[in-house]
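Take this structure first; my questions come after.
A protein chain is absent from this complex, but the other protein chains hold their places.
Presenting subunit A:
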């Protein structure tokens, strides 16, 4: 869910999305969902002489599962904040896993 929140902060910003077939689509990010499906507007395919297939497409929705990379402008990302958030989320997962293990162990100990 962290990267869903992260992508929400990028709404309105220009991005370039590289698909898993090598096609790169540039455009303004207009919305994102929990599957990281991305909606772009004012799109332009990079190398459009090689890939004229989408030349009449003005905006598109890219399925999250076919995205290889999302290229961002460096100024649009606060790396320190993102790293902190990532660590916090990792800690939270660890604590939840420990709590789940403890509650799973407790009843079996009671039965023994």
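In this section, a residue touches a chain if its C-beta (ideal position, glycine included) is under 8 Å from a C-beta of that chain, and two chains touch if they have at least 3 such contacts; residues count from 1.
The rule is simple: contacts and distances are computed from a predicted model.
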item: Name per UniProt, for the chain absent here [options: "Adaptor related protein complex 5 subunit sigma 1", "Alpha-1,3-glucosyltransferase", "U6 snRNA-associated Sm-like protein LSm8" or "Signal peptidase subunit 3"]; value: "U6 snRNA-associated Sm-like protein LSm8"
item: Sole contact to the chain not displayed, among A:8, A:53 or A:71; value: A:53
item: Chain not shown, touching residues in subunit A; value: 19-23, 25, 31, 33, 35, 37, 39, 43-44, 48-63, 65-66
